[in-house]
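Just one protein chain is left out here, and the rest sit where they should.
Then we have chain A:
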């Protein structure tokens, strides 16, 4: 299903001493079914906010998001695993009709044996892998990945990267990947959108090969 994002205006309200700020104005993006699109840009430009809006978690804006496909898988910047549920229970929660598959997913992200561990015992890399398994276990039509490889060591980052690549190929969800890093975007996505400025606007939108050449 094609996803059409059009934001007329999104304002961040004033907070403490910080004045109100227009985050987006007349921003339009269209994603083809199964397309993997990376969004890059400097910190604070609004990449994560855009994902929140696409997920329907932030509806406080003028504009529309059409074709927000379900099921939705969302890998947040922090893993957001429920600390009072074990790894297995965290997965079972989102796939109640196939609880038996939780164990398979845990094995697929390389954490076999950690099924009955509480998330606070996991390292950030492990927790993020569980969160990725949770996002993929719902067999998403739309997958949102917010900085999936941030603050991971090189080896863990590579492992996560391979994992994402394999499952993107297998499940073929329409995917929005937010990242700071060009090489991550180029390795996983077919299209890269660069946001910049305030209000944020699209300064570049092209298939990966051209984008890489332009770099």
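The working rule: a contact is a pair of C-beta atoms (placed from the backbone, for glycine too) under 8 Å apart; a residue touches a chain by one contact, two chains touch by 3 or more; residues count from 1.
By definition in this document, contacts and distances are computed from a predicted model.
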Problem set entry | The complex's invisible chain, by UniProt name, from "Xanthine dehydrogenase", "CidA/LrgA family protein", "Molybdopterin-dependent oxidoreductase" or "ABC transporter permease" | "ABC transporter permease"
Seminar exercise, completed: Sole touch to the unshown chain from A:31, A:45 or A:138: residue A:138
Problem set entry | From A:3, A:37, A:55 or A:133, residue that would touch the chain that is not displayed | A:55
Exercise. Which one, A:11, A:94, A:107 or A:202, makes contact with the chain that was left out?
Worked result: A:94
Seminar exercise, completed: It is residues of chain A that touch the chain not shown, namely 55-57, 70-72, 74, 76, 78, 80, 82-85, 93-94, 118, 120, 134, 138
